[in-house]
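The other protein chains are all here in position, but one chain of the complex has been omitted.
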Amino acid sequence: MIVVMKLSANQDHINAVARRVEELGLKSHVIVGTERTVVAAIGEKRNGERETLESMASVDKVVPILAPYKVASVETKPEPTTVEIGSLKVGNGNVGVIAGPCSVESEEQILETARFVKVSGANGLRGGAFKPRTSPYSFQGMKEEGLKLLAAAREETGLSVVTEVMTPQHVELVGRYADVLQIGARNMQNYHLLQAVGEQPKPVLLKRGPSASIDEFLLAAEYILDQGNTQVMLCERGVRTFETHTRFTLPLATVPYLQERTHLPVVIDPSHGTGITSLVPSMCRAAIAAGCDGLIIEVHPNPSKAMSDGAQSLPPDLFASTMQECKKVADALGYHLADAS
Amino acid sequence: MIVVMKLSANQDHINAVARRVEELGLKSHVIVGTERTVVAAIGEKRNGERETLESMASVDKVVPILAPYKVASVETKPEPTTVEIGSLKVGNGNVGVIAGPCSVESEEQILETARFVKVSGANGLRGGAFKPRTSPYSFQGMKEEGLKLLAAAREETGLSVVTEVMTPQHVELVGRYADVLQIGARNMQNYHLLQAVGEQPKPVLLKRGPSASIDEFLLAAEYILDQGNTQVMLCERGVRTFETHTRFTLPLATVPYLQERTHLPVVIDPSHGTGITSLVPSMCRAAIAAGCDGLIIEVHPNPSKAMSDGAQSLPPDLFASTMQECKKVADALGYHLADAS
Amino acid sequence: MIVVMKLSANQDHINAVARRVEELGLKSHVIVGTERTVVAAIGEKRNGERETLESMASVDKVVPILAPYKVASVETKPEPTTVEIGSLKVGNGNVGVIAGPCSVESEEQILETARFVKVSGANGLRGGAFKPRTSPYSFQGMKEEGLKLLAAAREETGLSVVTEVMTPQHVELVGRYADVLQIGARNMQNYHLLQAVGEQPKPVLLKRGPSASIDEFLLAAEYILDQGNTQVMLCERGVRTFETHTRFTLPLATVPYLQERTHLPVVIDPSHGTGITSLVPSMCRAAIAAGCDGLIIEVHPNPSKAMSDGAQSLPPDLFASTMQECKKVADALGYHLADAS
Partner (left out) sequence: MIVVMKLSANQDHINAVARRVEELGLKSHVIVGTERTVVAAIGEKRNGERETLESMASVDKVVPILAPYKVASVETKPEPTTVEIGSLKVGNGNVGVIAGPCSVESEEQILETARFVKVSGANGLRGGAFKPRTSPYSFQGMKEEGLKLLAAAREETGLSVVTEVMTPQHVELVGRYADVLQIGARNMQNYHLLQAVGEQPKPVLLKRGPSASIDEFLLAAEYILDQGNTQVMLCERGVRTFETHTRFTLPLATVPYLQERTHLPVVIDPSHGTGITSLVPSMCRAAIAAGCDGLIIEVHPNPSKAMSDGAQSLPPDLFASTMQECKKVADALGYHLADAS
């Protein structure tokens, strides 16, 4: 850490900061500049010394040197992590595609969707059984019945099932049916839930909160990793900004930025990232070109009858053509994306 | 709802939208403009017809007319709700002040704090026993031991205790010791938790998520109200914006805006809202002048030794002088704020 | 326009609004809903009737139906506009690449850069002669001397020159040397400057302001178009959000979104959009895959000696490999990008 003193700090203040640094078990090193003095604190850990020093009246600011996350860092594990479960392989050159409806609505709907996304080249099936909805008056999902339908769709198509878990009590139940447990954006900092999915063995798809910084995102992953589950996929699904023409703002620079810092695979959600069906295909192509490790896409056999998120779902034909274009981009750049069958 | 058709929409498209509106159980009304046609859908409810219509290809956008929340609305209950529990009274001209440390750290720390905040005029005592922390490596709170210390501080001072609950399984436990259950900003859309606090009888302080819209905030309150708990306080604690000189950006216009729309009391948290001790006093005064129903303020006997949030905590003397200034503003404008004793 | 009345509005209020609508020269049409009444105002123009109606006390909100821009709209001109000047062709399947240093620094620097960007396939040369700098103490550009060097580089390489103009008085001067006049992000709403470049014949590259909405961006273009200059390129260069790990947040969904609404070509600036050299190549590829009509990229022979923006400039070898990857993506998707020579 670098502790920047205020211009008004005198030698007593500087000594007090140096003393506090030593009390925290760090080594202090005073550097006198032409206008200001800084105190370097050597031996920085990741547990809150910063706040302590920042609250001293003579201190202007404290600049941490280390990233706050550790297990998620490429500095700890330089080789990329690959998440592989059943038909789905994500990371290290493999671009996994998870597709399906926002919500599981009926046996017919989920089976029909599973069949056509598989034919078009998807490796995983998404579908919400427990649905976090902004309004208590909106459809909340088919719950365990929905999980059973997802399992039936896997049975028939072989697609790995990705579905959301909303609360620690449901982790065991959802884990019984799902292949991958999804943590939704609203729950990115629901720490008891993160710990609960960290304690079970299935891979986790962790969505970035709509206003989470990258450090906060990686620290949320760190909560899961810290419990011993190393199969974590990071999902960028758009952030909340002043822009209102799209549902969220999708920053694809997250892909290379994360890949420089973490070994965990990075999945893009262009459906929530834009909220508009007609923008999804080009964002799928762009995500592949940016080097993402996976895509998660909302697809519905009949979007205008969807019980949720119809306005951002791809109908079957548009999903098929999007997959073909993605395949072209992946091939051109040497990434592996499954063929349509 | 108003359904705006695309410029390219022809009569068939318009008919199809009108038909879909009727299928949804609403009455349709077509208005032909000079450039575009709109279809008014009369009889709007609050359960997702909007998305359905938005996903039709000939539709440009759908504009809801009704607010999505209902029980929280002044249209449902025009008279202001007052939350009163023990020493704390919030709403309808009473400005309740909840003060205390970020975290309960020891018996001495919480008792000392409780005594001096009470003397300065606080009505409630805050203090975290279960702490949501961005990093898994930070101090996570004293847990039940902390709750017991809070209860002991209430015993001695008579201050009502406000403390956070992080997960549904802890609601019963926290409710055993606390007077008010706080839902933190990270959990504003943790719907199982909202429902759990909605099912128990103690008042709830609901913090706004850092990127939640006002509609989302009121819908989160609606989840609690919908379970039958009507004692909900809304807490503005700052939003995440491009500004980095403060920890969050504190929009005090939330106070009058919410008061025009909801009967629930509005509490301001200037500590998280700024993140900087020296900015807290003026934001306390400003919040009172804006007409808030309560303040929740971080105070610590020795901020530079605090285990969390020291950089935004007021030391005792600054809290005392801040309360005196707040009292002057409240008196000048006719709001009721307790006297220092 | 749709005027939504407050719940509390009575028949007199509704009549008053209808009357005001008629006074504005529009036709009114009252629709009585189950909870609220709305007044449709038919014949909407684009000159501010909205504000007038919004300021009436019984009105809850006013929803415009028409986009506020007209000449820029695909509804006015459905076929895409191509900007072509010298070696540079942008739009309608042609992806123009404009590359060069942030600032012109010396004859050697600009000539060397021009040569190698041309060899790698660039069609235009960028370089700042008049530099808008956040601080008055930073290097402000070589001014007319810089313009002469740019013209010399064009002379030698045949590359079209794109350079910024900062104030109306300089329009004539810059236009004497440049092929394309760039309006920087800080000046997107400098209306006198927009009008000045609208009155001269050279094409204009208009950068989006860092917090401009899409409507504001298109209205800024409309100021130029309205003066008769139809050769306008829109440049997305990133928006300001809560994200701090990149210099700006680059929303590539701007590309398809704009292409649905305007005939003007859309250029991406991944250098300012990320601010970090190592992120630029993947964002170039992603922008091509998203369907952009052009790229503008900062390139410097020796970024660590650059007088501005070194941290986001590509060195020659990285620019060359980036162009090769872009070419692969363009070829795969059927866009035309020039070959390296």
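Labels A, B and C are assigned to the chains in the order they are written; within every chain, residues are numbered from 1.
Throughout what follows, a residue touches a chain if its C-beta (ideal position, glycine included) is under 8 Å from a C-beta of that chain, and two chains touch if they have at least 3 such contacts.
From a predicted model like this one, the values you see are computed outputs, not experimental measurements.
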Chain not shown: contacting residue from C:M307, C:M323 or C:L337: C:M307
Contacting the left-out chain in the complete assembly, out of C:S120, C:Q182, C:T246 or C:T277: C:T277
Of C:N10, C:T76, C:S106 or C:S138, the one touching the omitted chain in the full complex: C:S138
Touching residues on chain A - with respect to the absent chain: 2, 4, 7, 29, 31-36, 38, 40, 42-44, 63, 65-66, 75, 211, 240-242, 244
Positions on chain B where the hidden chain makes contact: 211, 213-214, 239, 241-246, 249-253, 255-257, 260, 273-274, 276, 278-279, 282-283, 285-291, 325, 328-329, 331-333
Where the unshown chain meets chain C, residue by residue: 20, 45-48, 51-56, 68-70, 132-139, 166-169, 186-187, 189-193, 209-211, 215-216, 219, 222-223, 226, 240, 277, 303-311, 313
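As a working rule, only the chains that are shown with their structure count from here on.
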Per-chain Cα centre nearest the global Cα centre, belonging to chain: A
Most remote chain, CA-based centroid, reference being chain B: C
Proportion of interface numbers common to chain A and chain B (over half same, under half different): same
Between chain B and chain C, centroid-to-centroid distance (C-alpha), Å: 38
Chain centre separation (chain A, chain C; CA means) in Å: 30
Centre distance in Å when chain A and chain B are each reduced to the mean of their C-alpha atoms: 26
Shared-contact residues (touching 2 or more other chains) in chain B: 211, 240
